[in-house]
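Yeah, one chain of the complex is gone here, protein chain that is, but the others are all in their spots.
Naming follows writing order (A and B), and every chain is counted from residue 1.
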Amino acid sequence: MSDVLAVLEQRHGAVRKVSHEVVTGARRLADALGGDVEALVLAAGAVQGVERLGAFGADTVRTLTNAGFALYAPEGYTQVIAERVQAGRYGAVVFAASATGKDLAPRVAARLGRPLAQDVMDVGVEAGAVVVVRPVFAGKALLKLRVGGSPAVISLRPNVFTPVERPRAGIQESAAVAGSAGRVVTKEIKAAEAGTLDVGEAPIVVSGGRGLKEPANFKVLEALAAAFGGQAAVGASRAVVDAGWRPHADQVGQTGKTVSPTLYVAVGISGAIQHLAGMRTSKVIVAINKDKDAPIFKVADYGIVGDLFEVVPRLIDEIKKLHG
Amino acid sequence: MKIAVCIKRVPDSETRVKIASDGKSLDEAGVKFILNPYDEFAVEEALRLKERAGAGEVVAVALGPSAAQETIRTTLAMGVDRGILLQTDRLPADGLEAAKALAAELAPGGYDLLLFGKMAIDDYNQQVGPMVAELLGLPCVTSVAHLEIAGARGVAEREIEGGVEVVEFPLPAVLSTDKGLNEPRYPALKGIMAAKKKPLEVKAAALGGGALEIVALLPPPERQPAKIVGEGAAAVPELVRLLREEAKVL
Partner (left out) sequence: MTRQAGTAPFVPARYQPALPLDRLILTDGAPGAGDRTELDVLIVGAGPAGLAAAIELARLARQDGAQLAIGVLEKAEALGEHSLSGAVVNPRSFRELFPERPDSAFPFRQAVTRERVCLLTSGHSIPLPTPPTMRNGGNYVASLCEIVRWLGNEAGELGVNVFTGFPAASLLTTGARVAGVRTAATGLDREGRPLASYAPPNDLVAKVTVLAEGTRGALAQAYLEWQRIAADSPQLFALGVKEIWETRRPLDAIVHTLGWPLPRDAFGGSFMYPLTANLVALGLVVGLDYPDAGLDPHALFQQMKLHPLFRHYLEGGEMVEWGAKTIPEGGYYAVPARRSGAGVAIVGDAAGFVDVPSLKGIHYALQSGMLAARAIYPGLKSGDASAAALAQYDRLVNASFIMQDLYRTRNMRLAFRHGFYGGGVRAALMTLTGGRFPGGKSAVESDAAVARRPGAPTPFVPDGKLTFSKLDAVFRSGNATRDTIPLHLVPASEVPAPVAEFYSRMCPAGVYEVVHGTLRVNAPNCVDCKATDVLGPRWTPREGGTGPKYKRM
C-alpha cells in the first residue's frame, strides 16, 4: 500500500494551479511510502495542463471522462474515485483543501469507510503510518495525527505545499467512464459579486493604519492592491475604521475580520494587539513603518523602515515590473 | 417540513488556547463554550423553512458531553421544537465516527432536510455533514450560502474560488451552511423561558474509537522577528526579490 492517488481539479477544461500543490504533496508522501503518484482528473473531455504534472512528480496522469463531469458532480466524482481507490493499492488519497476538495474528500472517505484529515499543512510517514499536521482553533494550535490503516485520505491546505519540480514520467492516460453525474447537479458557475475582493478571502491583503495620515491617502494602497492584478484586497486597522476613513467591512482585527492571506502587507500600522490577532496567521507578513520599534516588526517576516509615501510607490513600480 | 439540525458545543473563538497536561487536548479551565457559529446559520435556516411551510418540526441533535444540553437549550430558545443529546465525554478525532453515530440517530427520523454548520470552529474538520449524507445515501450540498426550496427540489449557491456554484438537488437532502446564508435570530426572552419546557432527550452515544489517533496538540511555531530588509524606498527591490525567491509568495 504505497502508491498515492492525487485527485486534481479542472475548471473549464484546464488543470487548476492548486493541483500542482496536490501533486507535490502526493510526491512527498509517495517518496516516504516508497510508491508511485497517480494523478487523477475527472472532466468531460481532454484537460489542458495535464502534461505539466510529470514535472511535479506524477508517475501517471489519468483523465477519466464522462459527459456529466464538465462541472463538479459530487456523487459522480465520488463514485469514480472510490472505485479507482478500491481497484488499486493506495497508501494515501490526496485532495486539495479547496472549496471542491473539502466537499469531495469527506464523501470519498466515508464511501471507503476511512477517516479524513482535512486541510493539512504537513505530511509524513512515521513507523509505516501516515502522519499529518493540521491547524485547529483558528490556527492557534496544531494537531498532529496518525492515520491507522490504509489508505489515508487527506486534503492539503492551499499555499502550503509550494510546487517543487521533481520530474517523473508523467505518463498520460485517458479513458471514458460510465456512470451518471448523480442527483446533485452543478448547473453553472456564476461570477463572484462584482466589485472588490473581500478582505477575508483575498490571497493578498494590503492594510493601512493611522500612518497614512488622511483618508485620501488610502488611494496609495488601492494602487498597490491593483498592482497585484486582482489578487489583493485593501484592509484597515481599527483606528482608521473608527475614524471613519474606511468601511467596517475592511477592518482587520478585533470585531473586524481575522484574515489569513498568503501575503499581508501592513502599511503605517504600528501593530496593536487586536490588529495582530486579526492577521498573525498570514503566511508571510511584510511591515512598512517609519518607527523601527513598532510592535508590528515583531510579527512581520520582512520589514522596511521608512516613509511609506516613498516606499509604497516604489513597491508599486517593482510589483508592476514583476507582472509586466 | 421535518428538519434535523446537527449542532456542536465548541470553545468560544476568543479562547486563549492552553494545551492540557496530556499534550493532546485543550485545557478547558475557564473556557467559555458556545453554540458553533456556523451551526447558528443552520438553526436559523431550519426555523425559517418551517415557518415558511407553516407546519413541521425542527429537531436539534448534538453529540457531546452533558454540558451540551445547555447548547441545545440555546437552540430551543431560538425556536427549535425539541432536542436530542447523544452523550459522550470524549469526541473521537475521527470525524467518520461522529458521522456514524449521528447517521444512526437520524436514519429513522424521516427528515426532509438534515442541516449542519459547514465546520466546527474548534477542529475545523469540515466533514461530518457530507459523511453523514454518504452513510445515509442522501444527496448533499456543502457550504451553502444561498438556498431556495420549492417542494421536493432545492437550489443552493456555494462559494468557490473566483465564483459561485449553482447547484440543484432533490429532497430529502443533507446541507451544510456557510456564513452569509442568513442572519441568525437572537433568542427572545419568551423563547428562553419556553425552552425550559421543551423536550430534551439524552442518550448514550454509540461511538467507535476511529482510525485517527492524536499524537500531539502543539502550539504554533514562533514567528521570528522581522528581517529588516533596509530603509526607505531603496530597500524595495531587495524586498521584492526576497518575497519572490525566499518566501515564494510573488
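Assume a contact is a pair of C-beta atoms (placed from the backbone, for glycine too) under 8 Å apart; a residue touches a chain by one contact, two chains touch by 3 or more.
Computed from a predicted structure; not experimentally measured.
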| item | value |
| --- | --- |
| Residue, one of B:A20, B:A53, B:A152 or B:M193, that touches the chain absent here | B:M193 |
| Hidden partner chain, touching residue among B:D89, B:E183, B:E222 or B:E245 | B:E183 |
| Touch with the omitted chain, as defined above, among A:T186, A:S207 or A:Q251 | A:Q251 |
| Touching residue (missing chain; options A:R62, A:R134, A:R168 or A:R238) | A:R238 |
| Chain A residues that touch the omitted chain in the full complex | 238-239, 241-242, 248, 251, 254-256, 272-274, 277, 295 |
| Contacts of chain B with the absent chain, listed as residue ranges | 14, 16, 30, 32, 183, 185-186, 188-190, 192-193, 196 |
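Following the convention adopted for this analysis, only the chains that are shown with their structure count from here on.
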| item | value |
| --- | --- |
| Sites on chain A touched by chain B in the complex | 16, 71-72, 74-75, 78, 98-100, 102-103, 105-107, 109-111, 113-119, 131, 133-149, 162, 182-192, 204, 262-263, 280-281, 283-287, 292, 297-307, 310-311, 313-315, 317-319, 322 |
| Sites on chain B touched by chain A in the complex | 11, 13, 15-17, 19, 26, 93-96, 99, 121-131, 133-135, 139-143, 155, 157-170, 210-220, 223-233, 235-237, 239-240, 242-244, 247-250 |
